[in-house]
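All protein chains but one are shown at their positions in the complex.
Chain nomenclature is as follows: A, B, C and D, assigned in order of appearance, with residue numbering initiated at 1 for each chain independently.
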Amino acid sequence: MPVLEGRELRIIGFLCNWCSYGGADTAGVARFDQPTDLRIIRVPCSGRIDPLFVAKAFMNGADGVLVSGCHPRDCHYAEGNFYARRRLEVFKNFISVLGIEPERFEYTWVSASEGQRWQEVVTKFTNQVHTLGPLAPVPEISLDRLAATETAQP
Amino acid sequence: MQTVNLTDTIDRSFMEKVMEESEQNLSLCYQCGNCTASCPYTFGFDIPVSRVMRLMQTGQKKAVLTSSSIWLCASCTSCTTRCPNNIDVARVMDVLRHVARREGFVKERRVKAFFDSFLDSVRKHGRVFEIGLMVDYVRKTGRFWTDMDLGPKMLPKGKMSLTPHRIKGKDAIARIFKRFEEENR
Amino acid sequence: MLEQLKDTIKKALPELDFVIGWGMGFDALHATPLFMYEPEDVDKLVWGPLNVHNLATYLPALKGRKVGIVVKGCDSRSVAELLQENLINREDVVIFGAPCRGTVSLTKIRKVIGNTGLIEDVNYADGTLTVKAEGASHEMALKDIRADKCGYCRFPNAVLSDHFVGEKRAPQVEEDTFEDLAEFESQPFEERRDFWMKEMDRCIRCYACRNACPLCVCRDHCVAQSRDPHWLSQQDGVRDKFMFQIIHATHLAGRCTTCGECERACPVDIPVLLFKRKFTKAIKDTFDYDAGLDPEATPPLLAFKANEDNIKEKEW
Amino acid sequence: MKIGVFVCHCGSNIEGTVDTKTVAEASLDFPEVTFATDTMYACSEPGQDGIIEAIEEHKLDGVVVASCTPRMHEPTFRKTLERAGLNPYMFEMANIREHVSWIGKDREANTNKAADLVRIAVEKLRRNQPLTPKEFDINRRVLVIGGGVAGIQAALDCAEAGLEVVMVERESTIGGKMAKLDKTFPTVDCSSCILGPRMVEIAQHPNITLYAYSEVESVSGYVGNFEVQVKKKATYVDWAKCTGCGECVEKCPSRKAPDPFNELLAPGRAINIPFPQAIPKKAYIQAEHCIKLTKDKCGNCAKVCPSDAINFEAKDEIITEEVGGIIAATGYDLFDWTVYEEYGGGRYPDVVTSLQYERMLSASGPTGGHVKRPSDGKEPKKVVFIQCVGSRDKSVGRPYCSGFCCMYTAKQAILTKDHIPDSESYVFYMDIRAPGKLYDEFTRRAMEEYGAQYIRGRVGMVYPDGEGQLVVRGADTLMGTQVEVKADLVVLAVGAEAAKNSPQLAEKLRISYDAYGFFMEGHPKLKPVETNTAGVYLAGACQGAKDIPASVGQGSAAAAKVIGLFSKEKLKSDPQTALVDIKRCIGCGKCAETCPFGAINMTEFRGQPKAEVLETVCQGCGLCAATCPQGAVQLKHFTDNQILAEVEALCRF
Partner (left out) sequence: MSKLSYAYYPGCSGQGTSMEYEMSTRALCEALDIDLKEIPDWSCCGSTPAHACDHVLSAALSGRNLGLAADMGEDCVLTPCPSCLTNLKNAGQHMSGSEEFKEKVNKLLDEPIGEIPDVKSVLQILFEDLGPKGVKEKVIKPLSGLKVVTYYGCILTRPPKLMEFDSEENPISMDRLMEAAGAKVLPFPLKTECCGASHGVARKDLVMKLSGKLLDMAEQLGADAVVTACPLCQMNLDLRQGQVNSANKTSHKLPVFYYTQLLGWALGLPQAQLGLDKLCVNPMPALRGIGKKEDAA
């Protein structure tokens, strides 16, 4: 099933297992209402996140990508989020040259105890992406063929 | 004392209005009483401030709006300063005065009369004209003896001007009041 | 100066398997890499604005052999970077440097002289390049046909060399202000996207950009062709071609010295260097780091600080 | 591959806002899904049996359960698969409860999202490989950090079970906060009488090594094999020689040093033995107050010491201990109440903390158990207790209830009456929280038998009346008015906060802590003494404010966890580790450079440098996988292809 046409945008979250995934769980346990757009992919650590996963998501048609890990100094693996912070920061800078608004990609830190913070992050990010609207996916085929298929379809 | 029928008397729209205008969440109050403990006016209040907050939580509109307390509150902000839940209680009291004024509940007529005289003075002159204000207040309340004893102390010191300070912008001030009245009609 | 360079190489040659430099190619306009094994090979060496190739690209494959390499300033940064990444050994490489006055962009020359077949003669002197082709003579100011990267060159002299010949030149600019990027990014996001869609659509997926890159060291195991991991399909569509450029640029983040070989090698003139320029700027702004200056440095993306100087924590 | 999908109702927890039947039907369209159903409670016995039956009946070789968070039941279902004869790692979960049904009420959107989450779980599962854990040896020694009552209990239980215990205590004596107390509630028995013998046991137990006046400097390694650096701070007294005779303390001329054991009620000496029952009963010098160490004069202690134990040249020392498990029992500290300027902010000597009052009541305290006002030494006749100072107060950043203040305040009110029969006690409280065994009865006794005057309301301000007393102005919300009490002494029931430097210790232990610095338990209900880091357990108030019985209970519980862990022959490592594809590896060493655990070695293979993962050391963070540009290092179960497939699954449709 796709995202709900007109209501939801495609927002992908990469969350570290120990802090942010737990924080999202905490938000759930506390029944903190959140927008439904976000789909979460669980990874062990924000350090596992190759920025290219984010790029891949955008290429494939994601409208927004959110990465969340443990707060700096609190990484379950001691240092993963420190590396992630540098890589993701640089990558966030990078995407503007591609023509992707940097606001479509955020990375942040939410601990397992911060259910409320998670709710705020999700709500704020979802709103932010909705303000920008959908991002056209990059065509899987060449522009000629795309034009041909588009004219072929009524 | 009588039984308060909570089913019938909770006025939720009133609660919501006060919460909206004051931007304060009344459910944060857990009735610790620190506002009452801190309020220098508790001795003069008919309903202590923590109880005003409680009455707000149970939507007891009339009890709140007919109280003296909301008029005697001098906005000293002791309650706000010490509230463990960071509620701006003084602002709630302010809003209750606004609502009471709008809806015609005025328990402390003299206090309101003083406020009105003050605002009339500002409206007329742009700045407060103290003697004019006192004369107006006395006229409004009929309490001609108010602070009569202070006159002899002040006048010789030249502290009270017998004529208002005129400012160029006094019409601008009058327009503020006029627009305010139009907005709130 | 060229003679001096030749002498230096000849002196060092006995100790080396060979020295890589530039020689004349199939015509006077096109220089080509030159592998000098014998002193007479050295006589074929040329030096000038036509020495466009970054010869450092050959080095990783030659690891373990003792070779010499002639470098421009920009090339030397690639060597430094390869050293930093342990892809070559310092003791195996002898670096010959000379001051560079900038190289030409053959694309720009083509725009002036047209797609002509036969080049009859090429001369350059005092900042002017004269090309005779098909009977016509074209005189071009070097600065008009200069490769873009030379416009913001900060390192005309080798940053690292065993032999440096000639007088060191002052840098073209003190500070790279990334005006090219600023100009590109003055367009709205949507126009940037549209631009790349059209550019990437033109890509013929020849991977010349990758093959020319001195720091693309995966070679046979490039993720562009692998199934595990399976980053890209072989479909001839905009998406995979665009993604490949993003992968290339991302893998070079903090490593790329913006030598420009990717863009130079591109047969359809897609400005792919812009991607790397963006990363380079981000790295510079965030970590005040330039790749390829210090073989001993730890690149910023392989390090961290508990409290970063230039990364603000989000307030939400 | 044949995949079965089980969509859990979780009663109405999921079914309430997610159409599980529709989700199951939608799953049948996903690749390789051959069976899908909704189920009432997947984790229940019939639910698990249903999964096993389906595996057998439909010859499934992978299972997706869409239910709650994998942080809760992933281990449960992995065991289910194992029982059905499948590799437990051929399993994925879709979290459609915490991440879907509980955070929104839109049934259509939720159902849709739930199906999406199942889709990514299926795509990931399709690329899962069966994994087998490696076994490794356990070092059967345990480190207990903190020598308060929780740590003491944990250490003794472990030691009695035959384990070797290393205890590290920050202060020069163990005993923690409990050693400072005069009496304990609700029995009013003497604190040091019940704690003292247990402290002695610590000192005498052959299995226990005690490092007092020491701190944990760093921790490395992993469950079963930790390496811990302990910093023994310089005491300037050779404890091997010190007999604890106290001669040095007597003769020390520096008499303005702080006396932390007595909560700074009275000044102490630069060389000090905290209290007569201290364990170890050894002297230590507070360097910054020692005349010899600061001005190179005096040296009296060295002169009078009969055993020649003083050593002014002493330095901090680092000791390395290897252990297999760690129990953190670092307790709590008192909230710094001086932010309450309305109570004088520390300016009025007769406003004291509850713990200071405890020292006043204690026979071993500076007043010898006679309650005297700090200002003039007079016996107070009217004592006012103010509860919730630094508890349940958002305005000072302490919204939580400290839990034990109601009880100890009742105790102190009772003791006040015992000490001063003609005294009156007033207790300002908001709510009485006394849910323990015999607790409520105890607070009732304070009121009923000891006449403590309980007043429901907070105190707005305390100020000196200028005649030697303090005016306490509060509210009595039951009476509905402001009240004032003139007090001789005001005792603040100061709340608990996380022990100083808790976050720093948590970082060393790689465990989580909450916004207040309390350590996070593995699960608020089901894993109260575990942490998210294997082999690290919690005991006592470091996890959250708690009283003595609860701390002791948790001490035993943590010990039981360690004993259980060590009862295994060998430990199994999590097989979700990194793996190097030697073909792709170009030997650049970036993975080894960034690995936080040193789990990657560079080796040679046919003359080429290659990376190699040490499986039992690898913790599975995947940093190497994100670092390697060649994609040569992959994290098992979180491979590039798996994550790419998940991304693709979310974007394609």
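Side notes on the structure shown:
Keep this in mind: a residue touches a chain if its C-beta (ideal position, glycine included) is under 8 Å from a C-beta of that chain, and two chains touch if they have at least 3 such contacts.
Keep in mind that what you see is a predicted model, and the values were worked out from it rather than measured.
The chain we do not see here touches B, D in the full complex. For the chain missing from the display, the contacting residue among D:Asp182, D:Glu342 or D:Asp393 is D:Glu342, taking the whole complex into account.
Shown as candidates are B:Lys62, B:Arg139 or B:Arg175; the residue that touches the absent chain is B:Arg175. For chain D, the residues touching the absent chain in the complete assembly are 340-342, 345, 347, 461, 463-464, 466-467. For chain B, the list of residues touching the undisplayed chain reads 21, 40-41, 43-44, 72, 74-78, 80-81, 88, 90, 94-95, 97-98, 101, 108, 110-111, 113-116, 118-119, 122, 126-128, 130, 134, 137, 141, 146-147, 149-150, 153-154, 157-161, 165, 167-170, 172-173, 175-177, 179-180, 183-184.
Quick note on the criterion: only the chains that are shown with their structure count from here on.
More inter-chain C-beta contacts link the pair A-C than the other of C-D and A-C. Inter-chain spacing, taken between the CA centroids of chain A and chain C, is 34 Å. We define each chain's centre as the mean of its Cα atoms; on that basis chain A and chain D are separated by 32 Å. Between chain A and chain B, the centres computed from C-alpha atoms are 51 Å apart. Along chain B, no residue makes contact with two or more other chains. Among the residues of chain D, those in touch with two or more other chains are 594, 627, 640, 644.
Remark: the chains found to touch one another pair up as A-C, A-D, B-D, C-D.
Note for the complex: chain C touches chain A at residues 181, 184-185, 189-198, 200-201, 231, 235-240, 242-243, 246-247, 249-250, 253-254, 274-275, 277-279, 281-283, 285-287, 300-308, 311, 313-314, 316. Residues 51-52, 55-56, 59-60, 72-73, 79, 82-83, 85-87, 89-91, 93-94, 96-101, 106-109, 117, 120-121, 124, 136-144 of chain A touch chain C in their complex. Those residues of chain D whose C-beta lies close enough to touch chain B in the complex are 342, 388, 392-396, 430, 456-461, 473-477, 480-483.
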